[in-house]
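Quick one: this structure, given as C-alpha cells, is what I'll be asking you about.
Showing chain A:
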Amino acid sequence: MNNNIFHPFVLPFVLGMAFVLTYCVVGLIRVIWQLPKEDRKQFLISLVTPKTIWANIRDLFGDCLFHVKIWKRNPLLGYMHSSIAFGWFMIIVIGHVMLFTLKPLEGVEVEGFARSFTNFYYPIFYKHFATETPVFAFLMDFFLLMIISGILIAVVKKIYSKIVGVKRVTKFGFADNMVRFALWTIFPFRLIAEKSNIMAFWWLYSIDLMIFMCMLPFTRYMHIPTEALFILLRHAGLKAREPRKGFALAQLYSCPSCGLCIDACPMSVNDQKSGNTSAYFMKILRNGDTAEAQRIAETCLMCGKCVLVCPVSIESCDIKFSQRAAVPYEIHSDHSYLDVISTEAERSGDPSGARAFTFGEKISTKPKTLYFAGCMTQLTPKIMRSMKQIMETAGENYDFLDKDGGVCCGRPMILSGKPAEAQAMIAKNTELIKQSGATKLVLSCPICYKVFKEEYHLEGIEILHHTQYIDELVKTGKLKVGKGEVNYVYHDPCELGRAFGVYDEPREVIENVGNLVKAKSEKVESICCGGSLGSFRLTQQERDEITQNSVDDLMFNKPDEIVTACPLCLKTFSKKSPVAVKDIAEVVVENLQANN
Partner candidate 1 sequence: MKENIIIIGGGAAGMEAATQLQKLGLTPVIIEKSNALGGHIAQWDKLFPAFHNAKDVVSKMFDNVKDIKTYLNTEVTDIQRNADGFHAVLSNGEAIDGKAVVLATGFDLFKAERKQEYGYGIYNNVITSLELEKFFRTRKDERINNPKKIGFVHCVGARDVKVGNTYCSKVCCTTALKQACEMKEVFPEAEVYTFYMDLRMFGPGYEDLYLKTQKDYDVKCIRGRVCEVSEDMDGRLVIKAEDTLFGKPLRMTLDLLVLMCSMEKNKSIDKIQRQLGIENNSDGFMQNRDMYLGMNDSKQEGVFVAGTCTAPKSLPDTIGEARSVAVEVFNYVNNK
Partner candidate 2 sequence: MIIEGKQKIWADYQKDIPDDHYFYVRSCIRQAFWPGSEVTFLDITRNKLGKDFYENPYHTTCGGIAYHSDTIPQETAMTIIARQFALMKESGYENYVCSCITSFGCYTETLETWHEYPELEAKIRQYLWDSCKKEFAKPKYLAHASDIIYKFRFEIAKQMKFPLVNVKTGKPLKVVEHIGCHYSKMFPSKGFGGAEYPHVLVGMIEAWGGEVVDYPERRHCCGFGFRQYFVQGNRGYSESNTYKKFESMEPYEPDLIITNCPGCPYFLDRWQYVIAEQTGKTYGKNGYGIPALTYEEVAGLVMGYDPWDLGLQMHQVAIEPLLEKMGIPYDPKKKYQGVNGKDLGQPQCPSCIKSV
C-alpha cells in the first residue's frame, strides 16, 4: 500500500513506548534494589530453579494473559479480561512474526539500527505500511475483533456491573478514567484506521496509545506490566516486610483495583465502609497517604478473604501487617514477668510465690495429649467442659495446659504488628509444652492454632485444632456419636478455614451428629463474624453490622443451630443470632452415644 517505512503519526506511539519502557526498567531495578539482601538472593536463585521456572511460566500465561482465576469466578468477567489481554498479546506477537515473514520490506532495504527502530512500531501500524497474506490478515482481524468484544463487555460492565457478578466496583479518579477511555478507544480507532486508512484515525490511534502508555504508571493499569514481576517475586516465596518497598511495592503496583475484594470484604456490608477494603488500601498506600493507609490497616479484620479472592493473589494482609509494624510504638512490651512461671517439678520448694503449671495431676502418667484452651476459651467455659468430656469419654491420657489461666499464644501481638514482642510468650508456652512430655497438642481456638502452626517450633508434637482432633477420635472409633435430627449450619472461622483450609473435618464431624445445611457463603467465601481481634478501629456498631450480615448468611437455609469452632465467633454470634450458637465440641457432647 505504502512503501514508505515512516510516517510522523508513529511518533506519539514511539514516545509513549519509550517512556513506559524506561519507567518499567527503572521501577524494576528499584524494586529489586529495595529487596533485603537475603530476599534478593532467594529471588535470583528462584529464577533458575526449574520448579519455579515452570510455575512462573504457568502463571505468567495463566494469570497475565488468560486470567484463569477470573474465569473461575465469573466466565464473562474472565472473557472480558483475557480477550483484551490475550488478544492484544497475540496481535503484537503475530505482528512481529509477520514482520519477519514479510521481509524484506517491500521495496525498501532497511538495515542495522534503522531496522530495529522500524521493528519497534512497524507491527503496530503495519497495515499502513504493508499488505499482508490472507492468513495473517484473518488472524490479525480475528484478535482485533476479540479485543473489541472484550471492550464492549467492559463498557456494559461500567454501566451495569452486576452482569459480571460484581455488586460494587472501585471508584476511580480522573487519571484512571482517562486511561480507561484511551484503552477503550485504541482498538476501535485501529480498526477504523486499518479498514479506511484515513490518516486522522491513524493519528488518533497513535495518540491514544501514547496517552495510554504515558499515563499508565500513574494509574491502576500499571498492574499490567507489574504483575509479571510480582508473579516472579511471589514464586520466589518472598513476604512483604516494609509497606512501600520491594516486594510490597511490586504488589501495590500489581493491584488492578478491580474491586473483587470490595464485595468479598465483610466491612462492605455497610456501603460507607467499603473504602476500608483492600482495593482502596492498596491505592491509597500506592499514592503515599500513609496516615490513611495506617487507618485502614488498623481497621481491617484480617479475615483474609480479600487475599483468597484476589485474581492477582496479592497478599494484602501481609502489607497491612507491615504497615502496622511501620508505625513505631512508644512502648515496648516487657514480658519478663513470665519467668516466674514454671512447671511444678521445677518449682518445688520455691518460696517466691511463682505460678506453677501442673501436669499429670489427674493421672499418674505424663499426659499424651495436652489441651490448650487459650484466652478466649476461658470465657466460654462450655467449650472447655465439652472438650474435657470428649477427652474423658474417648479415654484419652490428657491434661490441660491452662486450666487456671495460661500465657497468651502470641497471635494477637503478631496481629498488632509486633511479631518480635510475641517471642517471650511463644518461648514460655513452648517451654511448658515441651516439659509436659505430650505428643499431641489440641487447641480449640483457631487464633491460637494459627500461631502454633506458623510460629512455634514444636518438633515431634502434633498440633491439632479440636475439629480435627474430634474428627480423628470419631473416625478411629474412640468416640461414638449418634446422629440427631438437628439441622446445623457450620461457620468457618477465618483463621481455621481460609488460613489452613480446614473445611472438611468439622463438616464431617457435624454430618456424623446431625444434618449439615449449607450457608449462603461457605468455606473460602465464609464471612467473618465481626469479632476479630485483627481490628483496632471498628466501632461496636460497625462490628454489629458485620455480625448481622454473617448471621443472615448462615441463616440462609434456616438451620436450627449455628455451629462454629472458634470461641470468639461463638461469643460474637450469640449476640445477634436468632437460633442457638454452639461450638462443635458442645454439639458432639450433646450427641455422644451412651455406650462409649
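In picking the candidates, the idea was that all candidates are chains of the complex that A comes from, given by their letters.
What we mean here is this: a contact is a pair of C-beta atoms (placed from the backbone, for glycine too) under 8 Å apart; a residue touches a chain by one contact, two chains touch by 3 or more; residues count from 1.
Owing to the predicted nature of the structure, the values given are computational and were not obtained by experimental measurement.
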item: Complex partner of chain A (touching, any copy) among 1 or 2; value: 1
item: Footprint of candidate 1 on chain A - complex, ascending; value: 378-382, 385, 540, 570-571, 574-575
